[in-house]
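Provided herewith is a single structure, encoded as structure tokens, for subsequent inquiry.
The complex is shown incomplete by one protein chain, all other protein chains being positioned as in the whole.
Letters A and B mark the chains as written, and numbering starts fresh at 1 in each.
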Amino acid sequence: MNQARIGAWIATILGALYFVVPLIGTFEFSLRMRRGEYSFDAYRVVFGDPQFQATFAYSTLQALATIVVGVLLVVPTAYWIQLRLPKLRPVVEFITLMPLVIPAIVIVFGYIRLYNSSSILPMTASARATDLLLTFSYVTLALPYMYRAVDTGLRAIDVRTLTEAAENLGAGWPTILFKVILPNVRSAILSGAFLTFAVVIGEFTMASLLNRPAFGPYLQNIGANRAYEPSALAIIAFVVTWACMGLINVFGRGKQIKAAP
Amino acid sequence: MAQDIQTSPKPAGISLETSQKSWAWIGVSPFFIFALLFLILPTLDLMIGAFQDAQGGFTLQNLANLNTPSIKSAYWISLKVSVASALTGALFGFLLAYAVVLGGLPQWLRPTLMTFSGVASNFAGLPLAFAFIATLGRVGLVTVLLREFAGFDLYRTGFNLLSFWGLTLTYLYFQIPLMILIITPALDGLKREWREASEILGASRLQYWRHVALPILWPSILGTTLLLFANAFGAVATAYALTGSSLNIVTILLYAQIRGDVLHDQNLGYALALGMILITGVSNGAYIWLRSRSERWLR
Partner (left out) sequence: MTSAWKLASSSLVLAFALTVAGCGEEKKEEQAAETTAPAPAAQEQAAPAPAATQDAATAPAADPMQALIDAAKAEGQLTTIALPHDWCNYGEMIEGFKAKYGLTVNELNPDAGSGDEIEAIKANKGNTGPQAPDVIDVGLSFGPSSKAEGLIQPYKVATWDSIPDSAKDAEGYWYGDYYGVLAFQINSDVVKTAPQDWADLLKPEYANSVALAGDPRASNQAIQGVYAAGLSAAGGDAAKAADAGLKYFADLNKAGNFVPVIGKSASLAQGATPIIIRWDYNALADRDTLNGNPKVDVVVPKTGVVAGVYVQAISAYAPHPNAAKLWMEYLYSDEGQLTWLKGYCHPIRFNDLVKNGKVPQEMLDKLPPAAAYETAVFPTVEEQNAAKEVITKQWDTVVGANVQ
């Protein structure tokens, strides 16, 4: 046992080194804005920019919307596939891998052609409708991660027995899905939610071409011509995103503790 | 409808199955409608475009044009980087996830690792490339510190960040967290009872892993490795920012054709993307075959 624990500690420390040291490198560079001494000037510039708060808030809202739509779309699908339609699994898995390989720029140009102001679904005509289109495009982008996470989570529980037990107790399928299955794949959904959140916050191509005020285009804009601010921004974005995920984590886990009898 | 089935005695098994199956079809239809509207239709343009020339007529020339040495070598390098980062990412990610979930470490490490992995999994592109340049580049923080305090010149050993292995190392920064996040729920599903049962029956740790745990986890590990492969295969921003003009990978070529200042043969770009989709399809097929072999005993 002790050997295992030493091994675990070694793995964790090496992992921590690998992930933290490049961040330290970025942080050290971001402090160099004032000539000859370390200072937080780059951070002052970034925080003083009202665009930073506006775009970050917008992207956070989009991320939360994407997570909700994604979960509602993926969990029932993965459930039904696992339970009743295993032959469809290869098709669904292939579909969910596509967004990784098809360049986002092709997808969004497709949206503009299909859903522009002169089509039957004029989604680009108003700002709110374009926001909705952007949410759907984010759901598409996050599909690989969300599906894989939920699928892995569903494999780890005995879906068939749970369903049959619930049915025997008289539950209809909405109850089964939301009160029996969902709580059991909570940790998988949380993983998917984290991945989705990170994807949406940093996403650039779709937000930029659909012309919405998201964080990704803002990051790119700052990064294009400045030396020190992009590093500061990277660190700030990292820390704030991490905090948001911590909140999602607390929120998600908190409910679980209350639900257990 | 399900409740009707409960109160009356079960009818012939076949009609129960099929009625539940039809509920299942309705249940998955939102997904398929969504996929159709927001994924398949927009990319039909791409599929069709791969077979068109600049004027819109049908041609196989774009596919024929894929047969140049530079494009073939681009596919080859893309494959190599993707496989390398997928395999190493899966391995290290699995070890790290195992260490934190089942390694007997303090409780607070798990949520920290999960949330950190969430952020790191999308820390890619120019910020990531620059972070590694600023750390392991020729005048990077670690390089300089090693030279000054340990007298160790990293670059004299032949290490070069701006190389194939440097790029793989950088890719690991988002591959490992992706593996961790997705495999952890599966590790949660390894019941402690199985471990105890195998110990009671006299199995060693190695036997437990070889005969119980790994077979159970194998489909998930395979599936996630495939995801890592596709993730690396489609990545462009990091490679571009790190090894920009010296590395020839498909995604950079693709972007150069579709959005470049100069090249701009869009249909060739579509043909390149079609090639990428085919490769992903083939690897997906291989994964399904491998998984079905390992799943035979699970059902």
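In this section, contacts are C-beta pairs under 8 Å (C-beta built on N, C-alpha and C of every residue); 3 or more make two chains touch, one makes a residue touch a chain.
Computed from a predicted model, the values in this text were never measured in an experiment.
**Student:** Please pick, from A:Leu100, A:Leu210 or A:Ile248, the residue that touches the omitted chain in the full complex.
**Tutor:** Of these options, the touching residue for the absent chain is A:Leu210.
**Student:** Can you say which of A:Ala4, A:Leu64 or A:Ile112 touches the chain missing from this structure?
**Tutor:** Here the residue in touch with the unshown chain is A:Ile112.
**Student:** Pick from B:Tyr75, B:Tyr240 or B:Tyr287: which residue touches the chain that isn't shown?
**Tutor:** Final answer for the missing-chain contact: B:Tyr240.
**Student:** What is the set of chain B residues that contact the non-displayed chain in the whole complex?
**Tutor:** So the residues of chain B touching the unseen chain are 15, 18-19, 21-22, 25-26, 29, 32-33, 36-37, 41, 44, 70, 73, 77, 130, 133-134, 137-140, 162-164, 167, 240-248, 252-253, 255-256, 258-264, 266.
**Student:** Considering the whole complex, not just the chains shown, which residues of chain A touch the missing one?
**Tutor:** Contacting residues on chain A, toward the hidden partner: 29, 32-35, 109, 112-114, 116-121, 124-125, 130, 208-211, 217, 220-221, 223-228, 230-231.
Just so we're on the same page, only the chains that are shown with their structure count from here on.
**Student:** Please compute the C-alpha centroid of chain A, do the same for chain B, then give the distance between them in whole Å.
**Tutor:** 15
**Student:** Using the touch rule from the top, collect the residues of chain A that touch chain B in their complex.
**Tutor:** Touching chain B: residues 1, 4-5, 7-9, 11-12, 15, 18-19, 21-26, 28-29, 73-74, 76-77, 79-81, 83-85, 88-90, 92-95, 97-103, 105-111, 113-114, 136-137, 139-140, 143-145, 148-149, 151-153, 155-157, 167-168, 170-173, 185, 187-188, 190-191, 194-195, 197-199, 201-202, 219, 223, 230-231, 234, 238, 241-242, 245-246, 249, 253 of chain A.
**Student:** Contact residues on chain B for chain A in the complex?
**Tutor:** By the definition above, chain B touches chain A via 2-3, 5-6, 20-21, 23-25, 27-28, 30-31, 34-35, 37-46, 92, 95-96, 98-100, 103-105, 109, 111, 114-128, 130-132, 134-136, 140-142, 172-173, 176, 178, 181-186, 188-189, 205, 219-220, 223-224, 226-227, 230-231, 233-234, 236, 251, 254-255, 258-259, 270, 273, 276-277, 280-281, 284-285, 288.
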